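The complex appears here without one of its protein chains, the remainder shown in place.
Order as written gives the chain letters A, B, C and D; numbering starts at 1 within each chain.
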Amino acid sequence: MSAHLPAIQIVVPLLAAALCVLVPWKRVSWGIAFAGSVTAFFAAIGLLSRVLDGEEIRYALGGWAAPWGIEYRIDAVNALVLLIVAGIGVVVTPFALKSVERELDGRRIPLFYGAWMLCLCGLLGIAITGDAFNIFVFLEISSLSAYALIAMGSDRRALVSAFRYLIMGSVGASFIVIGIGLLYVETGTLNLADLAERLPALHGERTVLVAFAFLTVGTSLKLALFPLHLWLPNAYTFAPSAVTAFLAATATKVAVYVLLRFFFTVFGTAYSFEQLRLGVWLLPLALVAIFTMSLVAIFQGNVKRMLAYSSVAQIGYIILGVSFASVTGLTAATLHLFNHALMKGALFLALGCVMYRVGSVHIDALRGLGRRMPWTMAAFTAGGLSLIGVPLTVGFVSKWFLVLGALEQGMWPVAALVLVTSTMAVVYIWRVVEAIYFGEPSPRAESATEAPLSLLVPTWALIVANLYFGIDATLTTSVAGQAARTLLGGAP
Amino acid sequence: MEVLGLFNYWVVIFLMMVGFYALISRGNLVKKVIGLNIFQTSVIIFYVSTGKIAGGTAPILIGDDHGVAEAGAEVLYSNPLPHVLMLTAIVVGVATMAMALALVVRIRETYGTVEDDEIQEQVLADEAVEGARA
Amino acid sequence: MNAGELALLALIIPAVGAGLVGLLRAQPNLREAASLVTGGVLLGVVMRIHRAVAAGEIPRLVLAEPLPGIPLELEVEPLGMIFALVAGSLWIVTTLYAIGYMRGHHEKNQTRFYIFFALAISCTMGVAFAGNLFTLFVFYEALTLSTFPLVTHAGTDAAKRAGRVYLGILLSTSIAFQLFAIIWTYLLTGTIDFEMGGILEGRAGEGVVAVLLALYVFGIGKAAVMPFHRWLPAAMVAPTPVSALLHAVAVVKAGVFSILKITIYVFGIDFLTQLGASVWLMWVAAATIILASLVAFRKDNLKARLAYSTISQLSYVVLGAMLANTMGIIGGGMHIVMHAFGKITLFFCAGAIMVAAHKTEISDMRGLGRTMPVTCAAFFVGTLSIIGLPPAGGTWSKWFLGLGALDAGQVGLVAVLMVSSLLSIGYLMIVPVRAFFSPASNPHGHGHANGGIHEAPLPSLIAIVITSLCCLALFVYPDPFFQLISMVAGP
Amino acid sequence: MESVVDLALLGLLAVTAIAVVRVRNLVAVVMLMGIYSFLSAALFVVLDAVDVAFTEVAVGAGVSTILALGTVALVGTRQQRHAKSPVIPLLIVLVTGGMLVYGTYDLPRWGQADNPIHGHVAPEYLADHVPLAGQDGEALEVHIPNIVTTVLASYRGYDTLGETTVVFAAMVGVLLLFVGTGGRRGASARGAGGGDDDPDGAS
Partner (left out) sequence: MRDQIILRIAAKILVGPILLFALYVQFHGDYGPGGGFQAGVIFAAGIILYALVFGLDQARAVIPMGVVMWCGTLGVLIFGGVGVVAMLMGGNYLDYGVLLHDASHAQHIGILLVEAGVLVTVFGVMVTLFYSFAGRRRAG
């Protein structure tokens, strides 16, 4: 069966989605979703371990040879992304069980898990496929379900956020389709590897340039690259807790992956970074994103929104690593994909626990919770430290490589700025930590008790991962390093 | 043919941009959704027109059921692949539209309006309430 | 168990102590006993390690390898041994003191206090035994974080504000400058290990070295070199034992110790002297010495005055490091020890006065010598040591620093040292002098202010006597520390 | 002949699109959208995309229009005039459109048989002779005349699975939004009453 792992990776969540909707019992529906995500997780581990052996996995769907049929192509880069998505899925699904029952009307729950699995399936599908148009199809699966999931937030602003996300997301998707179409017209193929072979001959063409521009802008809309991030803060703020945690940790990461795939594999480093000098464009964007969004995060009253802005800033860090177009830079970027998923996942889950008990995640609602919910708050603090980049957490590892990458390029002001901006993270995280431990409890917080185990265990699982991969980053750095070399076209 | 070759694309681009404009400039959510629909339909027109071969015919092979390949060699068929892709795109478009319209309906039910600026006012009011309550 | 594992044990013991304290929170007596026992065990372990180090051994132990080629590693070299000895021996004394103080002062959340106190010591040991720049950075940050709850212990708005300043300055300087410098060093040399004679020689030019050195000196905010000194006075809102041990010994000494260590093992003394890249930093240190003394003059609050005195004295060590010659390093290393014992005595006294006489302002302390003779006598001894007068230990460090400045040809710095000593006579000596020779300032104040002897609680008093005796003993017998520092200070 | 029809249809499409932007009665706009779909379907026939045309009529002109009409019936038919300045949207549109026009200069001319798009993958489809994976170029003939069907259901069947899933996702999404929320007549359908209501939402 291991030859079919790539298919299992996608098909199991897909079929699980259908089954979730079919069964009328919410707990059974959850069970199916959980089984689906566990299967996907083990499939992702299996694929990653095969890729790490130096194999590039190809899987022809329908048995048709590549440029004619659709194929999966898995190397270190997407194997890592698959693991991130499936891993977060397997952690957040157990969390969803109680959290969703609290935040959602019971009749919706089977449908919710249907959408949940569809979102997982869509994100995995984008990451695994080797076909440009197929990316679009799965992008739509994940996006449509994400819109619905976000709209499930209990605040009425969730609806507006979901609608705005839908508009921005659809524009992004349409841009991507236009880009793919232009490439297709120029080359006659949709297969990514095939495109990569045929494009170098066309590097001077204006059409290719425009295709590049549209793909970049379209994908950037999806990954919320500053200044195309406007949909993100509210979407994350008002979505149900589990949805925020899942999407924040996965959706933008997959979009970044798509960007990396097009920049480095399809168009090639020579085109993107030498001919178009993309680094010159990405670098200032990333820096402005990091700086302004960290600044905005400092002034947010709603902690979820604060973290959402911080997410936009963190995407800036990833793009910064990409802009160096060097092995270290890309290692930093891919590492941060993984690490940021861990820390933001953990932080949003901790907030989910607060939401469960207190019903609000405004900073004033968190006051004095340090005594009432010690484990949850300890998790939040630990996640926050990781976000700041304190050593022995994953955040530090990312930062280390990022600064190293900047210094390698001789850009020491950039390196300095990376470090200076992480002190801004100190400010916005510490505001919350201070409220948690020194604030006078609000009436609602006064009666709050520690979150139930089914919420705490997933949260702490991610915190432990934050610490573990911070103390022993050998595995993650070697995978990220391999991914970076793969992207730059060297031997894996 | 040479001029027409590009002119065709230009008109399609114009169509796309009209849809795009309706999408980003109008405050009425229904209008936005319809603008999105026009935009997407125009992208479909663009794809399909790239598959056309002048003087060609629809990619349904002519001839008896068994010797299709041989018979097909003499007839000029338009490219089937864009058609397939666009079948998908049409369906994706309607799916997106259904989602968008459902959201519009729900927004209307909770906000009592589908005009962007009026909704924004209420959203800001909500933010103020949240700030004051906490 | 070899010495490397013992070093790890030195980190674990306080952490275990913290756990014990947490478990015994319901029985304060047992809890305090646990603290004391842990302190005793730690001191024993540190002594054992010292035996190995004094014999010329350099124990090592790799704990983990977070990043390839960048291990988390413990290594006990003589300089670290000095620091560990100071921190280890003073911890047990401070615990003794704290028991009296915290009870006498009726502090809340005493369990939390002892837990984080123990954790901070664990981190201090980590700093002392750090085997490379990364490990040093890890424990340095951990020390900041573990002391934060102690600074904000009172939970008042003032404490919160102070905590913000504390964390803000220490974290941001370390992340923005120190980490930057570490990564830069790694990029230049491909290693982050501490090596005798430095790792940068031949790998970096004069300009780069100057910038790097500045990044380290300012990035190690705990050394409180101006203008990054504001956190130290702010931290004084903490309970006095915290100020005494952490902000006179552990935390601040972790800062100057790190600078000394980096100077010796990353830059290399010879390399630095040869480049002359540190000269301007000497003057920054000198300026801090003078300016902080001047500010201290204007503080009426005793703890605040002591805090600025600390800032001033810390820069002696920084100055010693920047002199980058044998005498300078010996002076700096010795000053870590001497200042630790002297300043902790002063803080103990300040706390004792606060608990027993409820006085915090110097102007209120006239005539206090009559009600608290032992405390005020101890204060006098501590003052002698800080100023650098015989028969207290501080004499030696000042002496060597002066020699170092002369060796470096910086006569101006010798003048700075003289002026600063005069200043410290002025702002410190005034306290015991007034206490003994002025009439009581407010005879109608507290009832007990006049009537007979009213000293601090007994455990605290014992602690005060011990440390002040140590100050005197170090004048007669500074040999163990002198031997250790000589091992690293070159010929 | 083809080109004339082609141009005429494009012209009509342009007119319809502009009307969509300008007309403020939403019912009319929805009808215009339906007309736009019909016109594009006609264009697809000219462009030899009969399957696409068929689908566009059924889905684009049919389902979309019905759903949009239903929505308009629920949310009101007037679009308000609003004060927002059209400058920024116009600018975005001009830049985007300009980019695309710029890109077309290097685009292969419309309708040429030797364009790359017709050369690489398509011939094997049209020859009904598509290679199988991992079998040294050995190919299989499916023997279905409508190549679009074969490509859709077999060669790129996985895309179609995805597309089916998108449709399914839309159903799940819409149900999620509507189940258990206000204004439900559907919920009361099983109970008493409600039966006499005219489904004005869809007429």
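Keep this in mind: a residue touches a chain if its C-beta (ideal position, glycine included) is under 8 Å from a C-beta of that chain, and two chains touch if they have at least 3 such contacts.
Keep in mind that this is a model prediction, so the values were computed, not measured.
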item: Contact set of the excluded chain (shown chains only); value: A, B, D
item: Which of D:73, D:93 or D:117 contacts the chain that the document leaves out; value: D:73
item: Among B:43, B:87, B:100 or B:119, residue touching the chain not depicted; value: B:87
item: Interface residues of chain D (partner: the chain not displayed); value: 50-51, 53-55, 58-59, 62-63, 66-67, 70-71, 73-75, 132-133, 140-146, 148-150, 152-154, 157-158, 160-161, 164-165, 167-168, 170-171, 174-175, 178, 182-186, 189, 194-199, 201-203
item: Those residues of chain B which, in the complete complex, touch the missing chain; value: 58, 60, 87, 91, 98, 101-102, 105, 108-109, 112
item: Chain A, residues in touch with the chain not shown (by the definition above); value: 4, 7, 11, 14-15, 17-19, 21-22, 59-63
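Please note the rule applied: only the chains that are shown with their structure count from here on.
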item: Farthest-lying chain, centroid of Cα atoms versus that of chain C; value: D
item: Chain nearest the overall C-alpha centroid of the shown protein atoms; value: A
item: Centre-of-Cα separation between chain B and chain A, whole angstrom; value: 27
item: Distance between chain centroids, defined by C-alpha means - chain C, chain D (Å); value: 73
item: Chain B, residues touching no fewer than two other chains; value: 16, 20, 24, 29, 50, 81-82, 85, 88, 92, 95-96, 99, 103-104, 106
item: Per-residue overlap in chain D, given as positions that touch at least 2 other chains; value: 100, 104-105, 107, 115, 117-118, 121-122, 125, 156, 159, 162-163, 166, 169-170, 173-174, 177
item: Touching residues (chain side chain D, partner chain B) in the complex; value: 2-3, 6-7, 10-11, 13-14, 17-18, 20-21, 26, 29-30, 33, 36-37, 40, 43-44, 47-52, 55-56, 59-60, 63-64, 67-68, 70-72, 74-76, 79-80, 82-84, 86, 89-90, 92-94, 96-97, 100-101, 104-105, 107, 109-113, 115, 117-118, 121-122, 125-129, 141, 143, 145-148, 151-152, 156, 159-160, 162-163, 166-167, 169-170, 173-174, 177-178, 181-183
item: Interface residues, chain A side, partner chain D - complex; value: 14, 17-18, 21, 60-71, 105, 107-108, 111-112, 114-115, 118, 121-122, 125, 131, 133-134, 137-138, 140-141, 144-145, 147-149, 151-152, 178, 182, 184-190, 194, 198, 205-211, 213-214
item: Contact footprint of chain B on chain A as seen in their complex; value: 133, 136-137, 140, 144, 147-148, 151, 155-157, 159-160, 162-163, 166-167, 170-171, 174, 177-178, 181, 184-185, 190, 301-302, 360, 362-365, 442
